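Left out: one protein chain. Kept in place: all the others.
Moving on to chain A:
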């Protein structure tokens, strides 16, 4: 890869540079001849702009370029004036001064993106106290930690806004850790409470909506010609993702495919079978919009308990989709669990797998590192919830509780109890690749629609969608917070 361009976000092989230049020129010539080309390319879906060669090639074929590979020398593009001559241009002096740069821009473990949202004196002191307490715990000086966590409590109480709330939850987590009390981090509460909290989170901010929306876009693109679609949702919760997908399928030109949904949820109690109830509601909705619908609920203690037969797939007639929103990271609490699940998923041969995960590394081995990562992550998240223009609603308050529980789990829990083991997209990419999945890029139309979705939200200015190597990320200000990616079986 050309190092200089790589730093600027473009992956072009040095050996291909001349070819890419030629294609750019070709494209320029075709576009300069008429305005239609420009319009066509504006409406086209673009993918993976970092892969320049591919991007340009795709546009050329979009325009149905009639040119042969040999350029007609009489049609000289005006812009050739700048075009480099035959030999490489860089002279020796310049290349000896060439700066060797480490990869600054890539989202590896080396990147610590920080957004300072509260530079007031008290905010900084609060963070300082929190970190000092975490450091004390790391050094196993519990007496010091105890003293510090109390001071955090005092400081947090007088801190208005997001920082105060975040600090309170982190202090809670720290306190639990110090007193070795209830290291489950409170996860013993029933699943219906969890689901209710997630609903509030869904309502009060766009993260879940973005997750559902972008995953659905990838699914729609993958099933365009399918007559029968089967979606396996690895975390059905309240099923909020599916009405929108069904609606989109209902208005598909040529009529909707039939839609089968297998929703995975926690073990059901005798008195309530919420999975089935949800299935009924969705069936009613499907009927109302004219989509043939079938539902099955699968109760599982852990996703790694799932076996391929349980899904009862019909490979001859159905196009299979597997969807996972904020579920995969939970399996990292037991060695081998996530690999088992992913192997199960591979076995059923899905056309596409969509995953959404938190964009953070909260699974590092060193407590202090995890703590720092989480502090900044949740500070951004809470800041995005904070809306100075509207009064706090129940949705928002409960969303904070929802996130607060995650915080306490990251900070206080260990071993199998710690389920909020978030990892970054870069880490998931390695894992998915090694299990045998290839990435499927999400394109500019998903990006655009996601952006438009966000502008509906108050404080929408702060939400940003970013394209990153074929995946879409939603962040607050410049800090990506969740990432949606899509996968297919390698070689498929």
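Points to keep in mind about this one:
The criterion applied here is as follows: a contact is a pair of C-beta atoms (placed from the backbone, for glycine too) under 8 Å apart; a residue touches a chain by one contact, two chains touch by 3 or more; residues count from 1.
Rule of thumb we're sticking to: contacts and distances are computed from a predicted model.
Per its UniProt entry, the chain excluded from the display bears the name "Alpha/beta hydrolase fold-3 domain-containing protein", taken from "A-type voltage-gated potassium channel KCND1", "TRANSPORT INHIBITOR RESPONSE 1-like", "Alpha/beta hydrolase fold-3 domain-containing protein" or "Translin-associated protein X". Listed residues A:46, A:431 or A:488: the one in touch with the omitted chain is A:46. Contact with the chain that does not appear here is found for just one residue of A:287, A:317 or A:478, A:478.
Of A:295, A:402, A:447 or A:487, it is A:447 that touches the chain left out of the display. Interface residues of chain A with the unshown chain, by the touch rule above, are 2, 4-5, 7-10, 12, 14, 17-18, 20-21, 24-25, 27-28, 31, 35, 38, 41-42, 46, 49-50, 52, 56, 78-79, 81-85, 87-91, 93-95, 97-99, 101-102, 104-105, 107, 110-117, 119, 124, 127-128, 131, 372, 375-376, 388, 444, 447-448, 451-452, 461-462, 465-467, 477-480.
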